[in-house]
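Data first, discussion second: the structure below is written as structure tokens.
Just one protein chain is left out here, and the rest sit where they should.
To keep things simple, chains are lettered A, B, C, D, E, F and G as they appear, and every chain counts its residues starting from 1.
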């Protein structure tokens, strides 16, 4: 399955939910916000959201800023 | 005939063209621009433009400005 | 006896020491500095300093200043 | 004869007048001012002013300045 | 008691601080604490998948500070709105420091796109604090659009040049019905004091705190500068004079004239 | 700990205050207390024989404040020396703020007479703090004459115009080996902070405190302004830049470019 | 030869003058002549029916001056467009100085409505010279909309305060691809020279010429000020320094050290 994550394309063998993807990437859901195909996902649906090939995912977090 | 000229209402006995109005007001057509009911009139049609009651006329000219 | 005090001339009947003058003027010696004929007097000699006619006395004190 | 000219000491075999010194140095009298032992010399006495050993001579001229 | 009220919320500090460019999180936290600030700005960025840094948020006590996400990096209204929504989704309260800066060199705010984004975000229920040029007419438009404050720039971000737009900020302060927060360019406590003496309601500082050998002491200095300016404004400053005026009585010196 | 040392004496406050022109002694005392100052200036005048006002001194706690008599009103060195001697005779310590101002209109200091008086007073054992033009060469002459400080003016007395002589005061600070105290013209806390940020050792303020609706609050504001400027100076201020510098990271926004 | 080109039209003067507020038409004409200007602005107003004044135009030689009608008085884009069309109908060339100033007190330009009007007028074939805030991003929007110049304000109209928006105008000049004309607030020839030294292409002045005892001499003074600033810009100004630099050689004075 081909996913475009933060602008980079990556191959994944098996199917994934958003929750599983975050686990693979070692990201805790309360640290990042997930945007799937330009739609913001609220954390509570990570578990039941299946990813499909060509999905575009943005993972963002807070950093220092003025 | 009731004309609203530059915001003031005035009564006129007989019918008037724009040209005749300017003559009455002693204004030369090359000094003023005439706006009739929000439409700008080019000088060459002053003569054939009949005014009717309730017409709104703006007569403007250049003054000093920065 | 004629004394010039702070620029003003005053007549006094009887002889005076500096101490007596201050008493007359109701000025406490620790509030004012006395200059007698351009010489600064230290408080401890007020009592034995006799004034004579034509003496010029300056009485100064601290006031608010920047 | 030892002359201190503009801070530098120089040896001269024979006696010199100020005029002769300027000639040796290829300096025209109307371009420089001569100070001999802290006394300013007017050009007209250059010719009759004999230099002696240990004389201190300053030769100055105009340069650009603000 | 003298308090700053933004969108109905009460603050006792009139100094907002940014969290960018600090040499370490420790330096940042020290600066935040010494500043006495109750509002700190943060930015949103993509996670670096390969080495995700530890979360900034773990260093900021949400009981003590209101987290104010900015939309820095947005070049137009659409990008700014998108960032604001992401920030809210991250669990922040719906407050946003709106920044739209198409020019990456001077990072100056875009009046057109900023107003457009403000109108959208207000409708979506955001409390909008817009970074803006020192433009009194634009300030009125933003206020009419429902922004919670206006944040005119004193000088371009990070220049440390102070209140270079003084005349125009004075007009904004005179005309505004929402708090005026001077943002950007304040490089020294004297700059922050000057802004407050003019009647600004608050100031926001970041570069000046991050860009020093001792962020904690500098933050404390700005805290005092802001308080000094505010208190002077409340007490009432004397007018500038052309002629001198003696501070000591001139009459009655020891001479007769 | 950061202390101000003048003639070997240690002070914890870097704000000197004048006692002139207050609406009441109560207002003066309140300002003195809130300023945190440890040095207050006073002037000498003839007693008004007909109605002597109550002594100023009864309002100033000598344990708390060093009384610094000035020579205001003096138009030349001779008058200044005479005033200094009278002040000492009044029981003050031999400290004097030397002021020689021949022009009653702008009250600007006389460089020639000030230096002359300084040389005499130093010989007589006075600790001399001379009010002076912002003139770096004169500052060196005074220092060589043995003055304990130099006190260049920021702007003419009472004008509230701030550090208008900035370039020259910066040179004085750079070259001085004695404390530099900026005196006169500082009308707002931001002005005092600016002077301290430049590296001044202290400032003296009077008119700005007396000439306000709330002297106590204004004095506190100046106290904070002076501390803010000093701490910023110690922490190290960033340089002014022509170009902007982002306070948020610019890279990695949600776009692919 | 150094010429100003606006919308393909060549001008030898870089000073535009306004015709408002002169004590008499004679004073206005004298000022125009001594200014050397080739572009003069005029306004449009309702005729006073009861006593129409003599036409301004009879005093302005169309061979010598390009008449530039402004839209002063317009509070939004619609009114500005209406005024521009009337001016064109009056026989002027389709040039317009676009002014949209909703606030009658400070007369500051509206960035939103100015851009909106500019887009309409450019489409209608006008050569648009927009009066605008000193806002570099707005300048780019206007340029992209097709305006012939940008005219950032130096200070609010009629204040005579000079180039108070200096930092921002410098950025506009650096980034602009159309002539930058500094408008409003220039009260003295030194102000106009400063703007030109910064690299402005031209300046517009009115109040300063009308508001003086001798408009003709003041106009000549501004002419020289503009030329002086332009020539200095072309010759290349030296940088400001913190340290002094001798203008006379320091070495080799009459001493041995």
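Note that contacts are C-beta pairs under 8 Å (C-beta built on N, C-alpha and C of every residue); 3 or more make two chains touch, one makes a residue touch a chain.
Just so you know, these numbers come straight off a predicted model, no measurement behind them.
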Options F:102, F:146, F:199 or F:249, residue touching the unrepresented chain: F:102
Touch residues of subunit B, complete complex, unshown partner: 7, 35, 58, 60, 63-66
Contact footprint on subunit F, counting only the chain that is left out: 102-103, 106, 108-112, 115, 133, 135-138, 140-141, 155-156, 159, 161, 164-168, 171, 175
Residues in subunit D touching the chain absent from view: 5-8, 25-27, 30-33, 35, 40-42, 58-66
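The definition used in the following text is that only the chains that are shown with their structure count from here on.
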Distance-maximising chain from subunit G - centres being C-alpha averages: C
Label of the chain whose CA centroid is most distant from the centroid of subunit E: D
Between A-E and D-G, the pair with more C-beta contacts: A-E
Euclidean distance of C-alpha centroids - subunit B vs subunit E, Å: 55
For subunit E, residues that touch 2 or more chains besides their own: 18, 20-21, 43, 45-46, 70, 72, 106, 108, 156-157, 159, 161, 206-207, 246-249, 254
Shared interface positions of subunit A, touching two or more other chains: 7, 35, 58, 60, 63-66
